[in-house]
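Notes to accompany the following structure.
Complex shown without one protein chain; remaining protein chains in place.
By letter and in written order, the chains are A, B and C; residue numbering begins at 1 in each of them.
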Amino acid sequence: MRIETALSMAGLAVALALGSAVVSLLAARVPKVVRFAAMPLLGLCGVAAIVAGLGALLSGGAATATLPLGLPWLPWHVRIDALAGFFLLLIGLVTGTIGLYGPAYVRGLEQGRDSLVALGGFTGLFLAGMLLVVLADDAFLFMIAWEVMSLASYFLVGFQHEQAANRRAAFLYLLMAHVGGLSILLGFGVLASFGDGFAFASMRAAELSPLWASLAFGLVFLGFGMKAGLVPLHAWLPEAHPAAPSYISALMSGVMLKVAVYGFIRLVFDLIGDVQWPWGMAVLAIGSLSALTGALFALMQTDLKRLLAYSSVENLGIVFIALGLALIFIDNGHPLPGALAFVAALYHALNHALFKGLLFLGAGSILHSTHERDLEQMGGLLRRMPWTGLFFLIGCLSIAALPPFNGFVSEWLTFQAALQAWQLESGVMRSLVPIATAVLALTGALVAATFVKVYGIAFLGQARSRHVRRARPGPWGIRAAQGLLAALCVLLGLFPTLVIGLIDAVPRQILGGGLPDAGSRGWLWLVPDAFETASYSAPLVALLLVAIAALVVPGMRRVGARRVRRCDAWDCGFAPSTARMQYSATAFAQPVRRVFALLFRVEETQVPREDGGMRHQIKIGDRSWDALYLPLARLVEAAARRVVRLQSGNVRVYLGWTLVTLLVLLWIVSA
Amino acid sequence: MADILSPSAWLLALVQALLFPALAPLLAGWVRKVRARLQNRRGASVFQPYRELRKLLLKEARVAHTASPLFRAAPYVVFVATWLAAATVPLLTIDLPTAVVADIIVLAGLLALARVFLALAGMDVGTAFGGMGASREMMISALAEPAMLMAVFTLAMTAHSTNLGSVIAHHLGDAFVLRPSYLFAFAGLTLVALAETGRIPVDNPTTHLELTMVHEAMVLEYSGRHLALMEWAAQIKLLLYGVLVANIFFPWGVASDPAPASLAMGLAAVVLKLAVLGGALAAAETVLAKMRLFRVPAFLNLALLLALLGLLSHVILEVGA
Amino acid sequence: MTALLLTVLAPLLGALALALVRTPAAGGWLNLAISALTLVAAGWLAWSVALEGDVVGRLIGIGFRVDAFNVYLVVLTAFVGLTTSIFSRPYMRHVRAEGRVYLGGMRVYHSMYQTFMLTMLVALTTDNLGVLWVAVEGATLATVLLVSLYRTPEAIEAAWKYFILCGVGIALALFGTVLTYFAAQHVDFGALAEPGAGLIWSSLHAHAAALDPTVMRIAFVFLLVGYGTKVGLVPMHQWLPDAHSEGPTPMSAVLSGLLLNVALYALVRFKMLVDGSLAATASPHLAGALLMGFGLVSFTVAGLFLHRQRDIKRLFSYSSIEHMGLMTFAFGLGGPLATFGALLHMLVHSLTKSAIFVTVGHAAHIAGSQGIEKIRGLIRTQPAVGWSLLIGVAAIAGFPPFGVFTSEFLLLTATMQAQPWLTLPLVTGLAIAFAGLFRHLHPMVYGTPPEGQQPVQANMIPVVVHLGLVLWLGLAIPGFLAQWLNRATQLITGSSLL
Partner (left out) sequence: MSLPALPLLQQLVVLLAALVLFLSFVLLAQSRLVSAIHAFAWQGALVAAVTAVVAVSGDVHHLYFSAGLTLLLKALVIPAMLHRQVRGLALERHTEPLQRPSLAIMAAVGLVIFSSWLVLPMVAEELAFTRNILAISLAVVLIGFLMMVVRQQAVAQVLGFMSIENGLFLAAVSATGGMPLIVELGVAFDVLVAMVLFGVFFFQIRESIDSLDVDRLNRLSETAEIAGEDRP
């Protein structure tokens, strides 16, 4: 496919998204329209985006166009290249499944009081914004698309605004998005003042002095890091993502955060260009911090969607760890490991989009059929929603980075990149990178613990509440969407070489060099730099697993006794065990909570129950609140309280102000 | 190294892979025997574990009403994953196709896969024990896994490879060097091995006292062939770690060519090393006492610290900087 | 010329006619019709300016000059005047139904409405600085009665403060004008200069370099404090929230949308003279520096004020102060980019802010109070009002795709190029102001409404039209407007942007 065609396909995708937004306006009259028109349009939009992305990645070129909008001297420029293509693909994959998932989900809302116009309309705008961010080729359009994305998603977060918590989440989200946007804008300002004008082309050409480059990097990192939910700027994320309807959460966690990653890559690797390794160190440090914090807090949560949101913080941390490695290697003149880390980052971004989308959709279907988000109320869902159970399990295994699923591949690549640290000259970097690696390993294990807890509590064991006991499997659309994503997770896990062959176009375009040997031994083998150094053959691992299983299972059947007898669980000879005796989610996390006690702000309280007993309640707070946010809020409050003294109410005082101002100014100008 | 994928090499790999389940109970039995001796008991024969496995296999399996399909699938997954992980460790020779298929990181991944299913199986029936065991197991592994990876990364960085075969080859190749990093890594990996295989002082494979048990708590609901598979997998894991420690840090004797003589030599060497290691383990379990659950993190942090020191001392002291 | 004549005469005659119309309903319709006529005339005027450049003329001895700078403000004024009068008709009917207006108050209201429009248009179109002053003072006198229209103690207090503060301020501005005239005493305007050329802006601008810098410096201080009071620059702003909150809502809309703009317009005209006169001295950018200082202070302080509001109309009047501060800062910064941005910001701010005030009028009507804590769950009670408020505030807070974002984008980037370190306070101020607006907005639009709130019969046409225009300006600036703004920029800064 020619790259121009890809560009027009992308344009089509944007048009479809906007179309779905416009169509939803009719929902005021006919609520069905969202289900039957808007959602399918979204699906088509996703397909178009996928096609465009694949086209761009395969052709590897770049195409530009200008739209008759924008400022008189700065029309909107759009451009598609491999990087844009990759993220179009990512957006498209999730969006397509949403198109499948949405209708069945929205049906539940048609009776509700919340306006479907807002839901459908802003979903469309949200997508259009994200697509345009990826396509934008000048700062002005980029900022517009970026803020439209933020604004639309803000309205979606505030969609179910009866709960005060959602309102607060929306406010916090919009505030931080606004601040982040401003800082990105300033970053562009720096770039623009060195290059002439806001077109990315001229910014690429611009030559920045190291100091200004670092300043621009700082601003950009702040802005995109805030959007990507990096610690300590993550506070909005666990509030906002759960507040939205589940498939919106999937879009926000799975896709929007990646758009932030895109922005970071575009500005730092592409526009600023000549990177400096201290930036890499900063990114590495922040990334590790986010990964660890995210994993720990995810493990502590009992609200399923909140837990998934925190795990997004952790995954973005991993992505940024890889990006930091890439920066370090590139500036130290090791293009190959740099490209390796870069590819690892992209791969993980893609994986996270898939399995986080899958998990949020799973959470959504649980919510849909049990109206329950609290893990402590769930249990035994595997037998009631077998398909969701299966797909969710695949999601858990993928996110826990277990072979042969996709999460493992990107983690493997990241480790491989980190292990190239011996090539670095400075001992400092050589010794700091391994520490990041250790953090990564720790994170991985914690994530495994987290999702064992999620799956074990939600899908295994016995139901902990009545409505969960009555759960029914969701409609086919919901299951199909999850199945699609689950299949993608498996495929991306089994055939990494092909995927990397596709992704490789991005580093070749952005960094000027990819992974030449990645596919050198055919699709069977994944080889980061040399066959001797390291190699991984996902297909063979899977094959061997299956083969051994095929050997063992019948073997056991033959050797051992045929029959399997059903009986009660072992109750130590006391009364039969009930659902309430099961291990709870909080209890499951307790050992880790004790080990990392100093990270959490734990409030344990005894609240009396209706039946006279006491309930042991535990709240786990995020320290970043009292460290960063509340002080800022207090500062503003105090300043405001001082300032309002100006409005004392006495007209003579007002006159006095004017007189004094006049005299002072007169003195200034004539002194 | 195209030859590494040659049919003969695959055949060798198969033999090696079969050796693991075959030898695993023996090692377990040996450790028990030595411990019994050290405690002035006669103890059962070293082949007792084989008998136990057979007994369990012949018994009928009982599954709780509340159990889900996952409960019955888990033992197979655990067993298969552990076995495959073991198959990637050079037992006799370094020219190992499985080591190319799955490097050291994949090995860790496979073990994690087995662990996750073990824990899930523990939570499936919905008794308090299972959840407790799972939660403890995940906590321990969360601390053990980074330590293990750090330890092996030390070697990997020295050898510039994560392929176990070439790591060992690298060490066999160059002259004997005293590397401080190895000392640390060795210590670290040993501690991890103790934790991961559920030995004293972290866990006690022979206890059924619910306050202390971890592994046993998870498999409490299992019986018959399911239990047999779980136990067997645990023994393979023990052997796996044994071989890992033995062949990485004391690579002498591992065959670098597929000649029968050197293979036999390799087998003898590894058996000898394992016997020594097993003895040491037994001795340790005799003199040490099981520690409280919340002392374990300190223990594992020590392991992590050692492993990290190993890595640091490698990148700082040993790379020509 | 006829267009100009019509533009000025329509409101003049309208004011006289409305003073005679007894029945308020008829007054409302007539008011609307006259505003429409004015808009048509203004459009015609703009058209002729676009075709054959500046329109110059004399009426009863007053020189008029319509150039690129003021013509778009004329159109804007006429337009906002019209839409507001569309809103004001039903709104004032409802107010009268509540019996808050004394007998004959409606006559005063309507005729003063047109008088206000007249003064605005004269102030914009005249070329004579003296007449400019007279017109602005006239605007004060016309609006002061409207502020006290409801005759509540608060209204009277607000009106008194408004009167006293703006009266004094304007007096100072007159002193500044006198000083300017004085500085022009000994300038040779050439043979064919009409008498009193020292007050004709165009001839002054032509000979700005000859004006005595010392006098002009002092003159500018008086003008800055004087007209600055009307612009609402801190610390001379105290009248503004009172007047906005106590007057009838249509009045707040035109005050925020037009009066402040005109005052700033006057200030900028004088800045151009001062710059010309100071160009040769040691401190050529004095005027700009002063404007920047005042702009920044007003901007930040107003942003902080937002956090402590209880009255919805006060809230948005402070936001007006904030935005006027931003524009003042931009004009002070100078340079084509910043000036273009400031001109654009004048436009979009007027449109957005008047739309917001219209919506606020309906919101207060629904809740039966202007108290922020009384207004709750608008989206539930009346989605049209709720969403308009939400979107309007999003627009005024500078979110794309609305025009305010475009101008703020230009301002920020211009600042980044000229004075990088000043972007820090700017961005902080924007964030603070944003938080201040939304923390109050959220409970008002979201959540569940209190018992017994009923939707009201609201006329959302003005809001939709205004926000639509702002959206259009955010997506694309039409060519002719871009040309106008560019010519204005050229006029002000001497260098073109396009």
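Brief remarks follow.
One rule holds in what follows: a residue touches a chain if its C-beta (ideal position, glycine included) is under 8 Å from a C-beta of that chain, and two chains touch if they have at least 3 such contacts.
From a predicted model like this one, the values you see are computed outputs, not experimental measurements.
Remark: the absent chain touches shown chains A, C in the intact complex.
Only one of C:12, C:33, C:56 or C:178 touches the chain withheld from this view, namely C:178. Touching the missing chain, out of C:61, C:104, C:450 or C:494, is residue C:61. Although one chain is not drawn, the whole complex shows that of C:8, C:144 or C:379 it is C:144 that touches it.
Screening C:196, C:368 or C:455 for touch with the missing chain picks out C:196.
Although one chain is not drawn, its touching partners on subunit C can still be listed: residues 60-62, 128, 130-131, 133-134, 137-138, 141, 144-145, 148, 151-154, 156-161, 163-164, 167-168, 171-172, 174-175, 178-179, 181-182, 185-186, 195-196, 198-199, 212, 214-215, 218, 241-242, 245-246, 305, 308-310, 314, 372-373, 439-440, 442-443. On the side of subunit A, the interface with the absent chain consists of residues 164, 167-169, 171-172, 239, 629, 633, 637, 644-645, 647-652, 655-656, 658-659, 662-663, 666-667, 670, using the contact rule stated above.
Everything that follows uses one rule, which is that only the chains that are shown with their structure count from here on.
Note on connectivity: the fewest chain-to-chain touch steps from subunit B to subunit C number 2.
A centroid comparison over C-alpha atoms places C as the chain most distant from subunit A. Of all chain pairs, the one joined by the greatest number of contacting C-beta pairs is A-B. None of the residues of subunit A touches two or more other chains. In subunit C, no residue touches at least two other chains.
Remark: subunit B residues 1, 57-70, 72, 76-77, 79-81, 83-84, 87, 98, 100-103, 105-106, 109-110, 112-113, 115-116, 119-120, 122-128, 130-132, 134-136, 138-139, 141-146, 149-150, 153, 156-157, 160-163, 166, 220-221, 224-225, 228-229, 293-294, 297, 304, 308, 311-312, 315-316, 319, 321 touch subunit A in the complex.
The residues of subunit A lying in touch with subunit C in their complex are 68-73, 113, 115, 140, 143-144, 147-148, 150-151, 158, 161-162, 164, 167, 170-171, 174-175, 178-179, 182-183, 185-186, 188-190, 192-193, 198, 636-637, 639-641, 643-644, 646-647, 651, 654-655, 657-658, 661-662, 665-666, 669-670. Subunit C contributes residues 160-161, 164-165, 168-169, 172, 214, 217-218, 220-222, 224-225, 229, 234-236, 238-239, 241, 286, 290, 301, 304-305, 307-308, 379-380, 383, 394, 397, 399-401, 405-406, 409, 412-413, 415-417, 420, 423, 427, 430-432, 434-436, 438-439, 442-443, 446-448, 474-477, 479, 482, 486, 497-498 to its touches with subunit A in the complex.
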